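Shown here is a partial selection of chains from the complex, left in place.
Letters A and B mark the chains in the order given here, with residues in each chain numbered from 1 onward.
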Amino acid sequence: MEKETGRVEAFSDGVFAIVITILVLEIKVPKDEGSHLWHGLAEQWPHYAAYVVSFLVIGVMWVNHHTIFGHLKRVNRTLLFLNLVVLMVVSVIPWTTAVLADHLRDPGSAKVAAILYSSLTVVYAVAFLGFWWYITHVGHLFHDHVDRDGARATRLRFGLGCIAYPCTLALAFFSAPLTLAAHGLIALYYAANQIPIPLVNDGPSGDGDDDGTEEEAEGHVTAVP
Amino acid sequence: MEKETGRVEAFSDGVFAIVITILVLEIKVPKDEGSHLWHGLAEQWPHYAAYVVSFLVIGVMWVNHHTIFGHLKRVNRTLLFLNLVVLMVVSVIPWTTAVLADHLRDPGSAKVAAILYSSLTVVYAVAFLGFWWYITHVGHLFHDHVDRDGARATRLRFGLGCIAYPCTLALAFFSAPLTLAAHGLIALYYAANQIPIPLVNDGPSGDGDDDGTEEEAEGHVTAVP
């Protein structure tokens, strides 16, 4: 059973690793000759910005996926399927990134592309919340050290955390570059902050320590969307 | 020997993860400017539909591959070769997906593309049945907890399960979009239903419980094509 978890993690890690790496395939080689190449390289700044932001976004998604699986003891068929749906959404990011980068300098189409980019992150948030909701709902897939009632209670906070994504969707109607920047900031924020998954030996510290960022928490770990 | 199984699984997982992820590389970035980009994005619906269906199809193939290997204790050279043939067929799916998506809106060529897509799944079914037939035939590659005679008896049911693929091939002569939808429905059906691999401690429940979908079956696991 342990082994099953291992192989799902290996498969998911593979998908995340490939998705994050093929982002670079969307950056083209400028054809400009001579010192005009500087100009050609500079013209591509939307691709560099989109690369960095999407790399961070996918990286944070991987860290959270990784954290949740660290608390699971086994998987069942439903979880395999929900995991597949999460991976299906994540795998689309290189495409929405390319659409946004290609259109970022044309104000009209940039708005459309930014709406597309943000919409996909909203779909991701829904898929991820469904994944987490199911795990906390059935409960028995967790390792014994996880406080199942406490884990269930994190759902609301998870949902609130996800509200950032619809906000970027609203922002997309105003400015595509700001939308991209917002996604980068959200990723940086979630890289540093954590919603704890309570453990059974989580004592009194579980009450007042909601978003502590201590780095070696023995008692609670992170899983933010 | 255990280790051998581990590395074959790791290699196969890698191939499945890459195949499922490069599907997205076939979706192009529309060049339409301004709000016409909405139109350009909408025009590409065949690519989105084909992406979702093929992602599910490959995902279910991975789940079944993963389930079977969970019951193997070791591999031999013949199995490595049969596994390679299965992976060779799976790796072609991104191409048949691209052919179908590119041609889905031209009725004439869509039929050809749908026949190609369905034919590959038939070839996959044959390769997978050969793989499973060999494992149940030699028997000694299984873990000790597997009921080898019972496993052998599942072959017919496996074969019947595969009949869905030739049916989609017949359907391809009538409608390419329906063929794609049928593949999606088959994948969803197989994601939820299971043919059990009987275990030696499988007691009386092994008789009447053919397609039970209980999620934590201690006594039998899934492997449908």
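Quick note on the criterion: a contact is a pair of C-beta atoms (placed from the backbone, for glycine too) under 8 Å apart; a residue touches a chain by one contact, two chains touch by 3 or more.
Here the structure is a predicted model, which means the values were calculated and not measured.
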With 2 copies placed, total copies in this complex: 4
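To be clear about the criterion, only the chains that are shown with their structure count from here on.
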Rounded Å distance between subunit A and subunit B, as computed from the means of their C-alpha atoms: 27
Subunit A residues within the subunit B interface of the complex: 3-4, 7-8, 10-11, 14-15, 17-19, 22, 25, 74, 76-78, 80-81, 84, 87-88, 91-92, 94-95, 98-99, 102-103, 106, 108-109, 111-113, 116, 138, 140
Subunit A-touching residues of subunit B, taken from the complex the two chains share: 9-10, 13-14, 16-18, 20-25, 27, 29-38, 41, 51-52, 55-56, 59, 62-63, 66, 69-70, 191-192, 194, 213, 215-216, 222
